[in-house]
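Pasting a structure below so you can have a look.
Removed from the display is one protein chain of the complex; every other protein chain stays in position.
In this document, chain identifiers A, B and C correspond to the written order of the chains, with residue numbering beginning at 1 in each.
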Amino acid sequence: MTLKCDLQYGRGNAGYKLSRVGVRGVRKPVLVQRQGINNTLNNILNCSIDIFVDLPAEQKGSHMSRNVEVLNEVVEESVSHPITGLEDMAADMCRRLLVHHEYAQTADVTIIAEYFRNSRTPLGRDTYEMYNLMAGGHIERDGALTKKIGVEVVGMTACPCGQQTVTEMLEYPEGLTVMTHNQRNVCTLTLEFPEDISIEADDLIDVVEASFSSSTYELLKRPDEGQVIINAHRNPKFVEDVVRSALENLVARFPDLPDEVYVDVASESEESIHKHNAFAEREGFLGELRGENQ
Amino acid sequence: MTLKCDLQYGRGNAGYKLSRVGVRGVRKPVLVQRQGINNTLNNILNCSIDIFVDLPAEQKGSHMSRNVEVLNEVVEESVSHPITGLEDMAADMCRRLLVHHEYAQTADVTIIAEYFRNSRTPLGRDTYEMYNLMAGGHIERDGALTKKIGVEVVGMTACPCGQQTVTEMLEYPEGLTVMTHNQRNVCTLTLEFPEDISIEADDLIDVVEASFSSSTYELLKRPDEGQVIINAHRNPKFVEDVVRSALENLVARFPDLPDEVYVDVASESEESIHKHNAFAEREGFLGELRGENQ
Amino acid sequence: MTLKCDLQYGRGNAGYKLSRVGVRGVRKPVLVQRQGINNTLNNILNCSIDIFVDLPAEQKGSHMSRNVEVLNEVVEESVSHPITGLEDMAADMCRRLLVHHEYAQTADVTIIAEYFRNSRTPLGRDTYEMYNLMAGGHIERDGALTKKIGVEVVGMTACPCGQQTVTEMLEYPEGLTVMTHNQRNVCTLTLEFPEDISIEADDLIDVVEASFSSSTYELLKRPDEGQVIINAHRNPKFVEDVVRSALENLVARFPDLPDEVYVDVASESEESIHKHNAFAEREGFLGELRGENQ
Partner (left out) sequence: MTLKCDLQYGRGNAGYKLSRVGVRGVRKPVLVQRQGINNTLNNILNCSIDIFVDLPAEQKGSHMSRNVEVLNEVVEESVSHPITGLEDMAADMCRRLLVHHEYAQTADVTIIAEYFRNSRTPLGRDTYEMYNLMAGGHIERDGALTKKIGVEVVGMTACPCGQQTVTEMLEYPEGLTVMTHNQRNVCTLTLEFPEDISIEADDLIDVVEASFSSSTYELLKRPDEGQVIINAHRNPKFVEDVVRSALENLVARFPDLPDEVYVDVASESEESIHKHNAFAEREGFLGELRGENQ
């Protein structure tokens, strides 16, 4: 018996085009070419994946199981040929989606995953830190394919204004590094760019980590803890400053990237003195950014 | 002693403009003109509020406490003059933000809140159901103010394709209402529109509730439970269908809204047969939608 | 037609007793006797409610819709007679559950809700702060009814050890209040006690708020911000200290509560220097606590 539900190809109850139709939150481990915990070349990233195509007005439904089939194809091939980056995997999936959904004009893939890598404390101790990666792809039939890569990094901010206020209130002498409120900060940096460009997530993590008052670490023995506190207080930053430092580091790190790369940097401070958060964000083309800060 | 941290007005470490700077997740109860549980005219909505303005390149920091002051002003006034809608409150806050932040060119406010209202089961029993509201405002100095209002409604979908497949597999006679997988569906509808237009969140909830295979209810005694199951299976819907029904209901409900109202409808089914979700979305101007389904 | 599904009364597929069966996450606004935002006596709390009874081995199913009926009865009565406290509502529901489920030997109710109340900054400015309440009831047929009330409060901790380390590293003079890492801390205090006892959630909030390095506030103009920072750094606390201060404040505040009140205090610091949290907790009877710290 060949069972075939042809309902999807029928005309629906209302002939509106749909911008995106698909599946969300498919969990899948993926083998990537990246240093793993056992010092092998390849590492496993546990991904959560969203996959969509658009749908023309005259078709009732999208074939959602094809999205999962495309995902599985790509992931299975990763076992013999580990993928070079999550954004490349997203791009690969976008292309195949347009083949499997012959009626679709666009395809969108978004992938998020936890990622671990080595770091080093101020006094030189090795640590292993956690980051979140975001990758994506968007394709237009007869059009270009754009890729996206983003990182989410947790760091620390110490407030410059609190420091100045306390200095005045307690009439501290000039030059003393003064207490202030400090807190956990979550900063994301996302780039969107044409398919032929390659950008390393590790470089983006570096750009963001250098933008906080201080990085944070899983393990700090006493002198390292003191050093982190001192470093952060000698480098006080608003959320605005974190975003701008990330922009500055980004511009300096990637002189060869084209102007049309789209940049989004957001920093959120889980304020220790408030129950709510402070937030700053900049979106814009790399070309604009290059023109601004000269 | 007049303490004044003037750091914010100084030039920052890097002269990039910022798209938005402010506070996120400020919690606040607000008094609105809306039927409450005690049959009084006014009701309290517990809101979570985000408030941002942009920041010019030459200024180091935004005065974030002004955002909370604006919020408090508006909320305090609501006690004597209950607000007419969360989107009006957002608009009011946008205007005041440009006054308090003389350097800002844009302001953005987003508000989310739980909302309860009466509903009725298929067999006529009164129930009290929960919804989520989203409201927002965006202003450009020397430009227009746009408002946003959105609703999130939980309903139920029964899969038409599963029904057809089972009918074939078990060789059921035509006309029998056949079992299929069904599940919780979360559908959001958001409209963005010029300030002079007024739209009721209750109308949007009606539009969405009529788009599921069936509404869901907090309390269903036996015959009502049976009726909900029967209704859903006689009205099977893909997530695509939910979105299109909502679009159709919206177009029919608001013949007088202008074409430039921007519409976003998204439906997510927490599939009972999968561990992941199915999703469909349409974004577009009301004018486009009116042209499509004729 | 009298529809009656008698499946629940039948013997199930496997004759095991069940500890608790019911509904989770029912959302409901409740009218309580408590100062509201509009200075009326009564306030609305948006509650999320879990309601369970046990189930004997010989019965297949519990009648879950009765749980929602009990809930609705109690909430509807609150409109004319506002409830005195969420834990009293939970207790009321427990009693009624044993009437409606004639086969049940125990009933359990848990309620959580957001709660707002006035606070005051160090320099005397009025603010409005958010807290979470937890309330519960547990009844045994032919046994006692116990109530539970808990509060979750967000505050701030400044680390005493970081302060000492920095003092040594920078060779600061004695008596200087030195910088350290500080962060958001979430502290919960829950009491479980016999039905005839009455405890005010507001008193528990007071007990916890006095246990941080400093309270936190929605709005702090410059001098208040400085004062909060100074206060926190002059009162540095580990998470262990927060728990012990709360225990001490609790013992002092409630000299008349009986020894068999069960206490749970937990403090979690969202460490600014780490990506993970620090945590401390004490569980025990009030009698034990009274004996320990003399």
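Criterion: a residue touches a chain if its C-beta (ideal position, glycine included) is under 8 Å from a C-beta of that chain, and two chains touch if they have at least 3 such contacts.
Since the model is a prediction, treat every value here as computed from it, not as a measurement.
Peer 1: Considering the whole complex, which of C:76, C:126, C:259 or C:283 touches the chain not shown?
Peer 2: Missing-chain contact among the listed residues: C:283.
Peer 1: Where does subunit B touch the missing chain, residue by residue?
Peer 2: Within subunit B, the residues touching the omitted chain are 129-130, 154, 156, 161-162, 165-166, 168-170, 177-184, 214, 216-218, 220, 222-223, 225-230, 232-233, 270-276.
Peer 1: Touching residues of subunit A against the unshown chain: what are they?
Peer 2: Given the touch definition above, subunit A has residues 1, 3-5, 26-31, 36-39, 42-44, 46, 65, 68-69, 72, 75, 79, 114, 116, 128, 130, 218-223, 226 touching the missing chain.
Peer 1: Where does subunit C touch the missing chain, residue by residue?
Peer 2: Per the touch rule, subunit C residues meeting the hidden chain are 1, 3, 5, 7-8, 12-27, 50, 52, 55, 57, 60-62, 64, 160-161, 164-165, 168-169, 238-241, 243-245, 247-248, 268, 274-284, 289, 292-293.
Note that in this section only the chains that are shown with their structure count from here on.
Peer 1: Rounded to the nearest whole Å, what is the centre-to-centre distance of subunit A and subunit B, using the mean of the C-alpha atoms as each centre?
Peer 2: Here the centre of subunit B sits 26 Å away from the centre of subunit A.
Peer 1: Based only on mean CA positions, could you tell me how far subunit A sits from subunit C in angstrom?
Peer 2: So the centroids are 36 Å from each other.
Peer 1: Hunt down the residues of subunit A that sit against at least two other chains at once, touch-wise.
Peer 2: 161, 165, 168-169, 274-276
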